[in-house]
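Apart from one protein chain that is not included, each protein chain of the complex appears where it belongs.
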Amino acid sequence: MALALQPVKGGVTLLSDYNFIGVFVVVAILFPFVALGIAWLLRPKKPNPVKASTYECGLETIGETWVRFRAQDYIYALVFVVFDIEAVFLFPWAMAYDQLGLWALAEAVLFLGILIVGLVYAWRKGALRWQ
Amino acid sequence: MQVPLSWYLIVAAALFCIGLYGVLSRRNAIAILMGVELMLNAVNVNLLAFWRYGEVARGTLAGQVFAIIVITVAAAEAAVGLALVIAVYRARRTVDVEEVELMKL
Amino acid sequence: MTLSVSHVIFVVLSATALVGALGVVLSRNLFRAALFLVLSFVGVAGLYILLEVEILAMIQLLIYVGAIAILIIFVIMVSRQLMSPQYRAWNQQRPGGAVVAVVLFAVLAFVLLSVTWPTAEAAVPQDAIARLGRALVAPDQFVLPFEVASVLLLVALVGAVVIAREK
Partner (left out) sequence: MDILNFWVELGRVVGEWMASWGLPPWAVNLIADFIGVLILVVFGVMAVIIFTPMERKVIARMQDRPGPNRVWPYGLLQALADAIKMLTKEDIIPSKADRALHMLAPILVVIPALLIYAVLPWGPRLIGQDLNVGVLYVVAIGAIHILAVVIAGWGSDNKYALLSAFRTVNQLLAYEVPMVLSILAVVLLARTMSTQGIVEAQSVPYLIVTPIAGLIYLVCAMAEANRSPVDLLEADSEMVAGYMVEYSGMKFAMFFIAEYVNMFAVAILVSTLFLGGWKFFGLEDVAPVLAPLIVFGKSVLVIFCMLWFRATFPRLRFDHLVGFSWKFLVPLSLINLLLVALVVKIPVADSRLAPWVQGGAMLLASLVVMAATALLLNRAARRLKDAPALKRIVAVER
């Protein structure tokens, strides 16, 4: 249902919620194409090799485009993955929290505690230190 | 609810087989991992399809919980697998699984 | 059987997922393969919405696209110079692998189509997400997998840090 026509919740299936999102996805995908298309019609097209060279403040590019590997970058991403999944578990937990007893809190504390051990480990090992 | 269950199962089977092909035919460890991720995805489609078409009537949630656990395992697998790829790459300057053969008899 | 809108949407979404998957296994360029993987994940997330498990669709986007695909792209960027033109992407098992995959798919499709699956029609409850949350922490349901998952994540984190760290 659309912006101004939204019905009161309930009575419709969950799937009908996503009609709007579906239309939105289509429009959102079309938007950049339309914008770039208009620009394509309007703009000048005069390429030359100097223009098309890699921008490096006027200097010639030397060697391959390659960034030295650092384990640091990867470990940050790794810690992120772990915490992202933790959030995935906690969202349903938070939704059901008021129907649950105190033990639900205890379980979540245990869950988080185990993960915090991981964070502390990574921290102590210096994995979070930028080198 | 008009799409029959078997359609989902066929799509999942196709995803699984494509992933399997990727795992079998690639040399690059990262590409193999991507194939594994595809296979795990296929499993999830199956789990959720079965949940929707059978389990939801019984009011239980095993399908959804299984799917979440599978996603967790997939993430853990990707994390450790890619860490291994990085370690191998650092030591041997390659991620080609055929060149990593020191453990072979 | 008449075709309805949901059939069309199903076909579009599963085509997205399958084209993405084919792109993963067939493209030589690893970075593009990873992007095709993302396309496949997005298609599968769409299928989840069609199955009315929106929470799993969001988790799919969050974890697979936002975390796992990023992790993969990350490692690909690191090992970039491997992508020289003479690099061999496939091993000699390639034809064999194709045969195995096709045969397996044929067998699976045959089995899937010959069995009549017992299905039960029921509406998804409005509070499905809260139910999932309850199921995850209820002692008689999935509290053990819930806690084991955190241990698994801890082990993965510690293991990956140990493996990936520079000495």
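In order of appearance the chains are A, B and C, and numbering begins at 1 in each one.
Everything that follows uses one rule, which is that contacts are C-beta pairs under 8 Å (C-beta built on N, C-alpha and C of every residue); 3 or more make two chains touch, one makes a residue touch a chain.
Predicted model only: the values in this text are computed from it and were never measured.
**Student:** In the intact complex, which of the presented chains make contact with the chain not displayed?
**Tutor:** Taking every chain of the complex into account, the missing one touches A, C.
**Student:** Looking at the whole complex, which of C:V38, C:L51, C:L136 or C:L154 touches the chain that is not displayed?
**Tutor:** C:V38
**Student:** In the full complex, which bits of chain C touch the chain not displayed? Write them out.
**Tutor:** On the side of chain C, residues 31-32, 35, 38, 54-55, 58-59, 61-62, 65-67, 69-70, 73-74, 77, 126, 129 touch the unshown chain.
**Student:** Residues of chain A in contact with the chain that isn't shown?
**Tutor:** Contacting residues on chain A, toward the hidden partner: 1-6, 8-9, 14, 17-21, 23-25, 27-29, 31-33, 35-36, 38-40, 42-47, 49, 51-57, 61, 65-67, 73, 76-77, 79-80, 83-84, 87, 90-91, 94-95, 97-98, 102, 105, 108-109, 112, 116, 119, 123, 128-130.
The working rule: only the chains that are shown with their structure count from here on.
**Student:** Can you work out the whole-Å distance between the CA centroids of chain A and chain C?
**Tutor:** 17
**Student:** Using CA atom averages as chain centres, what separation in Å is found between chain B and chain C?
**Tutor:** Inter-chain centre distance comes to 6 Å.
**Student:** Give the residues of chain A that touch two or more other chains, as numbers and ranges in rising order.
**Tutor:** 69, 71, 74, 78, 81-82, 84-85, 88-89
**Student:** Going by the touch rule set out above, which residues of chain C reach two or more other chains?
**Tutor:** Expected reply: 6, 50, 52, 55, 59, 63, 67-68, 71, 74-75, 78-79, 123-124, 131-132, 136, 149, 153, 156-157, 160-161, 164, 166.
**Student:** Give the list of chain C residues in touch with chain B in this complex.
**Tutor:** Residues 4, 6-7, 10, 14, 17-18, 21-22, 24-25, 30, 33-34, 37, 40-41, 44, 47-48, 50-53, 55-56, 59-60, 63-64, 67-68, 71-72, 74-76, 78-79, 82, 88-91, 93-94, 96-98, 100-102, 104-105, 108-109, 112-113, 117-125, 131-132, 135-136, 141-142, 145, 149, 152-153, 155-157, 159-161, 163-164, 166.
**Student:** Please give the residue numbers of chain A that touch chain B in the complex, ascending.
**Tutor:** Per the touch definition, chain A meets chain B at residues 69, 71, 74, 78, 81-82, 84-85, 88-89.
**Student:** Which residues of chain B touch chain A in their complex?
**Tutor:** Within the complex, chain B contacts chain A at residues 68, 71-72, 75, 78-79, 82-83, 86, 89-90.
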